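Apart from one protein chain that is not included, each protein chain of the complex appears where it belongs.
Think of it as A, B, C and D in the order they're written, each chain with its own count starting at 1.
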Amino acid sequence: MIRHRALAMLKAVSTFKGGISGAFLLLLVIGALFAPWLSPYPYDQQDLGIMNQAPSLTHLFGTDEFGRDVLSRMITGARTSLSVSITAIGISVALGLVLGATCGYFGGTFDRIVMTVIDLTWSFPEILIALMLVAIIGPGLEGVVIAIAIAYLAQFTRLTRTQIMSLKSETYVEATISLGAGHAHVLFSHLLPNALAPVLVAAMLATGDAIILEATLGFFGLGAQPPTPSWGAMMSSGTAQLFIAPWVILLPGLAVALTVVFINLFGDAVIAALDVRAKFREA
Amino acid sequence: MIGFTLRRLVLLLPVFFVVSLVVFFIIHLVPGDPIDNLMRAGSTPEQRLQIAAKYGLDRSLVEQYVTWMGRLLTGDLGTSIIQGRPVSALIARNLPYSLELGIAALLFSTLTGIAAGVIAASYQGTRVDDSITGFILLGSTVPSFWLGLLLILVFAVWLGWVPVSGARGWSSLILPTIAAGLGGIALVARVTRIAMIETSRQDFVTLLHAKGLPPFIIQLRHVLRHAMVPVVTILSLRIGWVLGGAVTIEYVFARPGLGSLLIRALNQRDYPLVQGCLLMLAMAVIIGALIGDIVQAAMDPRQREARA
Amino acid sequence: MLLDLEMLRISFGAFAPVDQVTLSVDRGEILGIVGESGSGKSLTATAIMGLLPRIGGQVAAGTIRFDGTNLVGLPERQMRRLRGGRIALITQNPMTSLDSMMRIGPQIDQAARLHLGLGRSAARAKSLELMADLRIPDPASVYDLFPHQLSGGMKQRIVIAMALAGDPELLIADEPTTALDVTVQAQIVQILVDLVRQRGLGLILITHDMGVVAQACDRVAVMYCGRVVELAEVDALFAQPRHPYTQALIRCIPRHDMARGTMSAIPGVVPSAAAQPPGCRFNPRCARVADRCRIEIPELRIGVSGNGVACHVAEAA
Amino acid sequence: MNRRGFLASVSVVTLAAGLGLAGGYSARASEPEAVFALGSAEIGAPHHDPIRATLLSTVATLIYDRLIEQDVDQSYHPHLAESWENSPDGMNWTFKLRQGVRFHDGEPFNAATIAWWIPKFKGSPNEYLVDAVDRVEVVDDYTVRFVMKRAEPNLIYNLASSFMGIPSPKAYDAAGDNFGVTEAVGTGPFMFESFAVGQETVLVANEDYSWGSDLSNNKGAPHVKRLTLREIPDASTAFLELKTGGVGLLLGVPDQFLPQLQAEEMLDFRSLPGFGITYLAFNTRAEPFGDAAVRQATALAVDQGAILKSVFNGIGLEAHQFLISTLVESKIDPKLEIHHDLAKANELLDKAGWQRGDDGIRVKDGKPLKIKLTAQSETAIKRTAEIVQAQLKAIGMVVEIDIFDSTTVVDQLKKGQHQLAVRQYGWNNADILDWFFSTTNIPYPNSSGWQDEKSQELRNVAMQQSKTQDERVANFRKYQENLIGNFLFVPIHEPVQNYAFNKTMLDVPAKLRGTQLVQATAVDIKVIG
Partner (left out) sequence: MSDLLTVNGLSRRFSDGGLLRKRKTFHAVSNVSFALKKGQILGVVGESGCGKSTLARLVLRLITPSEGQVTFDGVDMASLSRQDMRRLRQRMQLVFQDPYSAIDPRYSIRDALLEPFRVQGAMPRSADETVASLLDMVGLNSALAASYPHQLSGGQKQRIGIARALALNPSLVVLDEPTASLDVSVQAQIVSLLERLRQDLGLTYLFISHDLGLVRYFCDQILVMYLGRIVEVLPSTAAPKHPYTRALLDSTFEPDPKRRRTVTRLAGEIPSGYDLPTGCAFANRCPRVTDLCRRELSTLWSQGGAHQVACHHPLTAAPDAIIDERSVA
């Protein structure tokens, strides 16, 4: 089974779109992982003598309002933004899989109640949910992570549930039951592994959205606590900055846009390779 | 059909109750209280207590809920603590702006999204498809607050075609509509495109071609109709977003709206106002989903039957 | 001849799943195309309808002559005029062949309005008449129903009505009864046969069911792996099948009068499109295979009787 | 460019031209009109009723007149009160009212108005302003006497507050809850036309106006005949509106935008002295700030100059004591002022037993010198926090920043969950010291938890035993000197108020009068062209 998925990945990467976007994302992840070694300067080193300097050879991406190196901050920011969105989506997917699988497999009243609540959270503007939750949970990345996780929970729950429900009627599931298998075996050996592919692809695409949501929450001053940089926090570090030192705001914005575009392209390539397009529609 | 609608409405009652519980208590989970926002230098602790008593904040939460619910059943959402005006009046004042922008953005993203989806699906796998999908994708990757500022810079400052901000007349609605709607285009286009492609693979479409119908008629009159079913689902789920999702846009374009009203109320812990806004949003969302179901049933004769 | 296919070759990129197909059908005649899945019978139908580009294929060689006009290379606009007008299609699965979101009547009307230029009420009258002809009870009320409100057999009649609405001369029925229960299948086959006899239509009946072939067809083309292996009058085919494949095919149909365990099977599997054997494509499974069969592709030679076989061994015999 | 591309671009241009025309503003050429954008702190005022308002915008000062106006130098000037007198024991205030003043609805303004007005505050959030007044006595049609519960030299300050605009009694009682929303009637130079909450208020000139205050050159009707005050929350949007002519004047410009403003040829700005202080607040009940030495070291480690330069673009003043510099009470003994002195700060910590570790972080009794700095998400405050964080590193203090929304910050302070906080207040009276440091105000607003007999005694003298203004000044100076000696706060910055306008559209007097740009200046502003 692992071979099956690895093959699909290989197929995805071998396409033009998949290759380019895969390479970019790989570089990004490497950059984020090795941020402290790759950054030319410490991300929090202030030098008020060189505030808001335009990009130059010493500071490739310029400096910000405290004279900090924007490139270093962006590299470290990638770390924050990526880990926030990946953790959040990870939590969301894990919860969504459990909830969705339970609802889809057992159905009934439990299903109906959970889905009503889930639908409510789905149609509620995610920015409002996030703001509300961050207010409750408190500042810092944890709040943002949980808020994003909950904002996307509905999507994964629904997707998993639809998957499980359609898989449930597959002949091989009945075949397994007729062999004498219990619920656990059916769920964990057949249903979940088969439902996983589209959920994972959806998770990947959602990671892109989560980066944007993190940025938007940053706009409201929520999320990474200074001096920790995140792309979102950098983009929203006072809109006046747009006129004084546009690179401080534009470059992280560009990074967000590029990352999301590449995540989407890569996701498309994976969808094509796994041929799960049809399953997407059902959700 | 009527039976179906009525049944769904009756089922809303318990949902309404649960929603009211959540809506009432959730704001109390947030630290801080509204009274401090009423106090300024010079006011005394006694005044604090007076204000608390005036709004019933000195009583237990359960008691407060019962009072609130009692009033709610008579249609009274209470009075804003900070603004001192009936919550319903405040919502009524902000709602038109949210509706104006929300509907404009929804129409913009839906129509453009469907058009883009149809074209992309018709040219599936070609460069046309790729460029449409790519362009739309690009538009949806930029956070809307940021997009709003850039749009202002380009179209209002450099080109001077439209006003920078405000909510006066349709010309001031153009940029916010684009900024708020661009993200939705990608979603609608994606769903439309996939649904179109899926539908055109079905036997009945082959048979329509076999009848000699011109392809564009088949696409628009038959395939699109089927593809609209999932699109309607998405749209019905966007009702909440139409009403309260454009907070950042409202902020950047200096527009009033429910989203901003709610955020401000949230920041000031204006309990009745937050509760009122949330309840209204939640009910709108639920009713939106219901309308979506009904529209879907109306569109699809099979569902109409199944649900009758 | 109403329709004449000569050496038709259909290609999808580098693959040619259908090749060297030659067959014909005349007015008032029922030609059966029989074969197992992957034999290319449906693709042949798609090629005649000019719908190959929709699924990414094309006619790579050969001609499709309809009433003297070669359809290969005919501009799409002209092809569209024929489609649904003079040539009509009936598809396999009535459950999915109708637009589920549209009422029955207008779906039947479409072809008449498009090809015969009828107005709304004239088309409706024609549709009702057709429905009555096809023994659909209470046509006027069925006209306003939605597809899901009808049974499978009824739907297939609607599909047939749809095909007839444009007053076609040639009808292509692609497995019209496969998805139906036997009792319903019998009715539908009967209807099709009656149509041909009464209206003088040409009918190409594509099926995998030898029973249906025996019951309905005048002449039969047997296809295997994209080629016609035998073309014959129906009586001759069943009485004296010449191609080993045809022979085997007839032998593996269960009959109640056979003793259990006496049914013979064709050994092996149908080769995939990507792994066709050289020579005769049936050679790995053939009981009478000769050396020549493994190298040389046998051609379909049609004799004066109009019957023919593509087999080195059968010819030699 | 191929033909299709060309066609496309032409159609875009045509479309744009159409939009441009439609989007233009239809100014009524005959009437001079102007658009102001309210400052960010004024946004979201739900109504223009001064009595029950908690948030009131500049609009209120244009619709309503006050008895007394306060100037930049904190001096008091007559307006609807022609003169006033306080009895020697401070228990009676007598006001002579201006004659011939009429409300917008034609009702006369007289002593009866005041007698109706003051009791209206009972139970309102602004009650404290006239708390000390026991009752109002009508002496004659244009003379009133306030009989006091206690001496209150500060009453005059309160009366100059923008919450003390006087509404028309008749209209007020008739409109009920809708007063200030659907209508607002005062005696001011501008009359209420319409109000869309969160969006804009439209005012028209009161042509009958002839009772302008001392502070204005123009005592008659305002030059601007139609004035729209818009609410634009995002500073960049407001700036862009100003730049494109959508707005003529910004009531409040964030400091970060000033360099941009200066760069624009057609823009200009005027400043007024500050109205508040940005400072660090300690929680003396949370270690390590219970120790005065640590507080002092922290205070000395903060470099106000660097913050002024980087956070505030050099605009405003460094703050070295707690009150705004235009208040006389702010002139304390210079030796007591808090100035940057890193060496002394380190020395203090060394002495207090905080030893530097290898990583530069100080440790005492095995505990690292690690503190939480609470701040709110507003840009200037957040940035101040960031720079303070960097500066405190220099004395071996590790600072973690926690950003909350403003209400949560208050909640934290109230519960004493903070250690150090970046705060900002806006108040132009020395009694702010009492508000923040009186033991009666523990836990909030005295969130530093300061409890000290000496301090409280000085506070009581300043607040309750000052009979005259001069006495009051002296008492408050002493009180502040005591507080600052205990290092209860670190003054950082005193912002100035900046008002930007479009030179090609408006003529704004070179010298602004009043504590803020309000009525006094508004009536003098002219529309160009």
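The rule is simple: contacts are C-beta pairs under 8 Å (C-beta built on N, C-alpha and C of every residue); 3 or more make two chains touch, one makes a residue touch a chain.
Because the structure is a prediction, the values reported are computed rather than measured.
Here one chain is not drawn; of C:63, C:215 or C:276, the residue touching it is C:215. Considering the full assembly, C:187 is the residue among C:22, C:127, C:187 or C:307 that touches the omitted chain. Only one residue in the set C:74, C:116 or C:250 touches the chain that does not appear here, and it is C:250. Contact between subunit A and the absent chain runs through residues 1, 4, 170-172, 174-182, 185, 189-190, 193-194. In the full complex, subunit C makes contact with the omitted chain through residues 36-37, 151, 154, 181-183, 185-187, 189-190, 208-215, 234-235, 238, 248-250, 252-258, 260-261, 263-267, 269-270.
The rule is simple: only the chains that are shown with their structure count from here on.
Of all chains shown, B has the CA centroid lying nearest to the centroid of every protein CA atom. In terms of their C-alpha centroids, the spacing between subunit A and subunit C amounts to 51 Å.
Among the residues of subunit D, those in touch with two or more other chains are 234, 236, 405, 408.
Those residues of subunit B that touch subunit D in the complex are listed here as 30-34, 36-45, 47, 50-51, 80, 82-86, 90, 93-94, 97, 149, 152-153, 156-157, 159-167, 169-172, 174, 251-256, 260-261, 264, 267-269.
Residues of subunit B that touch subunit C in their complex: 202-204, 206-214, 222, 225-226, 299-302, 305.
Subunit D contributes residues 234-236, 239, 254, 256-257, 259-260, 306, 309-311, 376-379, 382-383, 385-387, 389-390, 400-405, 408 to its touches with subunit A in the complex.
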